[in-house]
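Each chain you see keeps its place in the complex, though not every chain is here.
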Amino acid sequence: MFRHQKELQFEVKVDCPDPMLARQVQEVLGGQFGEMTVMMQYLFQGFNCRGEEKYKDMLMDIGTEEIGHVEMLCALISQLMDGASPADQAEAAKDPHMAAIMGGINPQHLLVSGLGGLPTNSNGVPWNAGYIVASGNLLADMRSNLHAESQGRLQVARLYHMTTDEGVRATFRKMLARDRYHQYQWMAAIAELEEKNGVVVPATFPPEAEMEAQEEAYKFWNLSEGEQSAEGLWATGSAPDGTGDFKYYADPDPEGNIPNPTVPASEVHHDLDKELLKRK
Amino acid sequence: MFRHQKELQFEVKVDCPDPMLARQVQEVLGGQFGEMTVMMQYLFQGFNCRGEEKYKDMLMDIGTEEIGHVEMLCALISQLMDGASPADQAEAAKDPHMAAIMGGINPQHLLVSGLGGLPTNSNGVPWNAGYIVASGNLLADMRSNLHAESQGRLQVARLYHMTTDEGVRATFRKMLARDRYHQYQWMAAIAELEEKNGVVVPATFPPEAEMEAQEEAYKFWNLSEGEQSAEGLWATGSAPDGTGDFKYYADPDPEGNIPNPTVPASEVHHDLDKELLKRK
Amino acid sequence: MFRHQKELQFEVKVDCPDPMLARQVQEVLGGQFGEMTVMMQYLFQGFNCRGEEKYKDMLMDIGTEEIGHVEMLCALISQLMDGASPADQAEAAKDPHMAAIMGGINPQHLLVSGLGGLPTNSNGVPWNAGYIVASGNLLADMRSNLHAESQGRLQVARLYHMTTDEGVRATFRKMLARDRYHQYQWMAAIAELEEKNGVVVPATFPPEAEMEAQEEAYKFWNLSEGEQSAEGLWATGSAPDGTGDFKYYADPDPEGNIPNPTVPASEVHHDLDKELLKRK
């Protein structure tokens, strides 16, 4: 069960409304790597966690924090939209510079949300749950969390350069710092988990079952012309878990055959040649 | 530019058709972490790569390999659907055991694709590009790649237990081995990149700009009741890059105020009390 | 079966083309609460109506009217786009004021529809059937209809202020009046249905089955700090159907326990500690 406290986690204070920036900020609210994503991802991972109390508690801590980040960004967008009523917009359109800004506004901030935050990205695409994952496998999921925080902080950093409003930048600084912590946090959790079960996900798939395909686990297939890819750590030396050595195949041949699918029954209506159907 | 070779990368041979398994396999073809996802993700990362030749080449190698994995899974699904024409299905429905299997079939394998693979997941949801990312930041993207391969291998491992068909299992073994390699590969690439620029994404955001919010980068906010989360590496000791020490806040207070948004102009039509509008 | 009459339900006459407004109008054509939504919602409710002739007929009347509203808005958008060919646009871009307007144009009005209306909202998101409902329960559905007409009229009212084109405004006035009627209409239908079966949906769920949870039906859980919510009609007095009295819980405790899910079998690959698996 959850409870809500009226204060925001961090202060949000915009020096000057800026409807175009409001549109851009939507990316880190309702985009693929916005706050809605990390909120829903951590909550579902926490809700579904089985048998690992300290991870579950930690997931619930941070998932709960992220609900507050969605709240914070809605407050930010509301302030950025202040004074941008439809009629203000129509007035603005008479001045070329203002008209320019208008072209960059999200029309839904006026028509749909009445100057409030939207559960969509910077192009108005609604947030959807295809962005998130809660697989039950903690290492897989925490790698997902680390990547989400990496992409998220990258976007806030880019956004930071798109405004000179000091109020807005102060909020972004807090977010950049929290996203930095969250990257540290998932790295630390990943280190713990890799220590326990090894670096490959899932760890519980029996290696002997994979035996016959063993060598495929160390092979680099060079399928793009040029061999610059031979220079990386992935092409030489040992696998990170020391189970084998990488091998670079500069010009690998396919190991399978040409597929030769069965001719289907006529009521599948592929409309094949009668000759083909006969051969069936 | 690309070229196609008719042989499959690995052999695909199904011992016995199984339309219900065909539906399940769709998850690793067209689901969130299926082969279409890694194919499109690596290709876009490669296409958009600027100024880092060996990474670009490596991304193109593996992206090109993944196109062949989509091809391989289509061949697998076609074989699993062999002999499952609509009329076969109607016939099957008369036998309770077969009817059961029918209930588990994806109707689109009959109606839409005529027994072939679909660009959808195991529930028939079409693949969409909201699953992928190519941000230009290599470390962020390779963390994304590592997580995708972790989730992908997890799903293939689960799928492995859902069949006893030795032909199918042989294909899965190859996929498990390749997904293992691909996890190694991204780990190796990540290690290289972290070595070069540090572990936080993005590395180029100037630390001094973040200065005033500095302490937020080391703080654990305990927002879920209970302190089991204090036990992890994320709550004590130093940050992975040694820039500071973690601090656990067992009962943190909000640092912001209660938001107090402006009352909007009447033509935004919030229909507020006249009193409120007056106060404006 | 349906028939089409060539005249529009209401006259559409734009005084002056305005491609930016064309984009904004898309919201009330193909957005969440646009004419496509009410058209498809009323038609499906009518098609699926069982055993209530006068409601079915009424749903078909208004669903049929709404097809004509989609037609009307396409005519409006076509006129707003007049003269905005790709080359006109390129030319326009040389003038700052015109360029500004260009920034606000939906590129698909040029590239995809060739100056016609699109089945999308103002941000170009395609209409989808996740916006509508036809549940078979008339009261539930008519509440949905009332809310759709409320949101729809709100958006047209906001749009009204974004233009000063008298031709366009005349069309909006007709739409505002019809949306007003449609709000009245659903209120009247709702009043009839509530009179018949009571105000709670569904009415046919046996109250005795709900008995043991009875008190939850009158309880306000105050889960956000502060007790301003105690001031509303929902917190004191009787339920609208007089079956009980509301009670305000200022600091409610959870009634359930901490969930303790079973540790899954190892082939679900949660990769849990061996200790945990043993305890299983």
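A, B and C are the chain letters, set down in written order, and residue numbers restart from 1 in every chain.
Note that in this section contacts are C-beta pairs under 8 Å (C-beta built on N, C-alpha and C of every residue); 3 or more make two chains touch, one makes a residue touch a chain.
Fair warning: this is a prediction, and the values are worked out from it, not measured in the lab.
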How many copies make up the whole complex, given 3 shown? 6
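In this section, only the chains that are shown with their structure count from here on.
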Please compute the C-alpha centroid of subunit A, do the same for subunit C, then give the distance between them in whole Å. 28
Just curious, how far off is subunit B from subunit A if you go by their C-alpha centres, in Å? 9
Quick one: report the Å distance separating subunit B from subunit C, using the average Cα coordinate of each chain. 31
Can you tell me which residues of subunit B touch two or more of the remaining chains? 154, 157, 267-269
Give every residue of subunit B touching subunit C within the complex, in rising order. 154, 157-158, 161, 267-269
Contact footprint of subunit A on subunit C as seen in their complex: 20, 23-24, 27-28, 31-32, 96-97, 99-105, 121-125, 155, 158-164, 223-226, 254, 256, 261-264, 266-273, 276
Which residues of subunit A touch subunit C in the complex? 1-6, 49-52, 85-87, 89-90, 93, 96, 99-100, 102-108, 110-112, 114, 120, 123-126, 136-139, 193, 196-197, 201-205
